[in-house]
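Every protein chain of the complex appears in place save one, which is left out.
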């Protein structure tokens, strides 16, 4: 298979879906010129009517997506950085999540919300915060985050075809990660709601996603021989594939959840609580989380040791296996 | 001690703090006329300069509080219903939470955010959702919710005197709950960050707050003789009093967390995950949560059985004690 | 745009229906037969009727919350019985009884309600965007109150609609009140329509108590939007006879609205104004008017019967969970 970067994989998903379905379009700020390469060059093929730049007016911009979705189109709304979605949060969380259900499950709202997220750029909190946990807290919205070029292309395609609002951020720290992706024209998708065992193991399970998945794989490789680490990528947070996780725990009986979100209220807490309820008897040790400490993400030189990193992951694995 | 209602207790806190400190003021929409009785009549004593109505412009309205706090005042920003805070969410979550810390911990931001929250009015999701879990997810903001008139008065006073942003919603379902409160002039406060054992017991611990605390107490009373239920009111979510909870678990070894927020990403998940990490060996049964299912809160006749209620709490208690 | 006699009679009929529907809602709320709250539309019937009566089926309509959108929706041919059933918590409700006071009639292009004032401003941009792309003359009628124009969302919607020349009509029903607050105190200019000037958007200020004047202004804006002429701001000056919502005191600032204010206000009762006109212009006879009222009451009786006789919505949680996501 050919190798492409993570961000190019997203662009391929856009290209293929936009060619396939004329109702797909992208709306954002400076997406024509492309702040990030996933929209680069698209305007040349699809024109400014389908690669739509708006003023710095997140509510109006998101309104283009939201309203057009009600009108039967399939918009992708690009918030540039994840935190910017908070500027129109009542719309993109509550009003979006409740639209279908509260109005009687009669009218779907097929739209995609994306943005770059995550630490590693040293830009501090408002440019570095994760959003998957926050959106996963609000019902009626699917939430997923790919970790490899293969998954990125397949999951973005799934998200665009889904009849629901899907929040699918991408981590800036793996933007240039290369990986194998099927040939152009091979119209594969990766379904939302299905976890993926990225590395098999038998001593301990690590659930990690995105940049942190890469960290987890690095640690698993490092520990190989000493400890056999199974690394699961949830891929989706809503819906969440609990079965794959519990099946793994039947084998390993130990779990470390790595999540680049705050300890308080992040998705790792939800996973831990669910395992408590549904897999208590499987556990030989308490589920341990590696998360952002409960402080606004500092920028500068602090980011690298405040955020989850291989050292912290390794320490957590050793602790649950002790 | 005299008895007053929960909502009157909040108003007394406002009155006393505004008399004590000229820099305290309230900003909101229709707070002069008082949509809810906690601001009723205040404008007559304090005038429209301190009981401040704004247009329906939540960012500007919150900006009055935020900016005035930077200028050394002590504003209370009343969002009316909790969900309305989402309209200016980038300001009241991210920008607020990061202000002090990210700018070098040199300038405090003493402000209070309040609003009515919770189910029971049959108004559906956007008028019924809880906000404590969402705010507890965002670092730099204290989050608390009183459950009795005594706590309401004491905690609102603490919140107003705190040098940090404090989100302190109140549950509409206990607005008219009566309870004992010290005489006027007895300047007591209830510190933030300290849980309260509302009923002692030895078989199982129930952590519950606000309307759900009332439900938990009802169930505890009903089960008395059969099961001895200890009921703890966290009172604060950030900071959270883990010690009181763990001490209780040393005795009971069983925990039910009741939380009127969604299962996914709600504060109950955080509590469960922390108990997993810090109290795993204390547990004789998995921590069990009673929460809102992951759907937008329906209004109408569904609210009463979709939300946590005495039946669901009792079932959970029986399950963890089985 | 001069109205034809047929148009005027239709407007008059819709006024009577809207008025009677509002009275029914008020009565039912007082009777404890409605879930949630109700924001009565008495005194403010004409704007919604004038704005909505001449929309095409494929035009988008975002009704104002005053009167809970009923006065708007029934003029667009929506059968209100499903909304009343909803508001009564019934299985047959337009939202399956889940929503309390929300409405949704996607097939009529009335998509939604949200409890956040100003929620309409984001989606209307998307509807206008879709309409412009589709280029079939579809129009977006965006109705909301003076208070809603405090929201920054309004700015973003006006900016983008004017910039892209979208077929969106910003229809402001200015009743001078936002709960207890007066527009006079909350807005720096006398007219909310002044906001449109900031964007170079054409605006019309119209007597909102005169349904015919409102309809003329609306037809003018609809025509402009339909033919690619871009957005229009319409400010209909209207009144709120009752309290904001039933059970809330009727204050201005923090004092009771005065008897004088009420008296002056009620001189501008929109049904009476319309009746004088249709009688004066000999468009209808008193007998015909009586028949129109009777028809409206019969319609309402059937609507209420439907709502009352439908079963209460109490589906199991599992069934609800299955409705959170679309397939």
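Order of writing sets the chain letters: A, B and C. Residues in each chain are counted from 1.
In the analysis below, a contact is a pair of C-beta atoms (placed from the backbone, for glycine too) under 8 Å apart; a residue touches a chain by one contact, two chains touch by 3 or more.
In this text the structure is predicted, and so the values were computed from the model without any measurement.
In the complete complex, the residue from B:11, B:100 or B:289 that touches the missing chain is B:100. Considering the full assembly, A:53 is the residue among A:53, A:203 or A:277 that touches the omitted chain. For the chain missing from the display, the contacting residue among C:198, C:247 or C:311 is C:198, taking the whole complex into account.
Although one chain is not drawn, the whole complex shows that of A:23, A:106 or A:121 it is A:121 that touches it. Touching the omitted chain from chain A are residues 29-30, 32-35, 43-44, 48, 53-60, 81, 83-84, 86-87, 121-127, 293-296, 298-302, 305-306.
The missing chain lies against chain C, touching residues 150-156, 159, 162-163, 186-189, 194-201. Although one chain is not drawn, its touching partners on chain B can still be listed: residues 49, 52, 54-55, 57, 59-60, 62-73, 75, 88, 90-91, 94-95, 98-110, 139-140, 142, 163-164.
Definition applied: only the chains that are shown with their structure count from here on.
Among the remaining chains, those touching chain B as well as chain C are A. Counting partner chains per residue, chain A has residues 90, 94-95, 98, 101-102, 139-140 touching two or more of them.
Shared contact sites, meaning residues of chain C that touch two or more other chains, fall at 93, 98-99, 102, 114, 116, 152, 320, 323-324.
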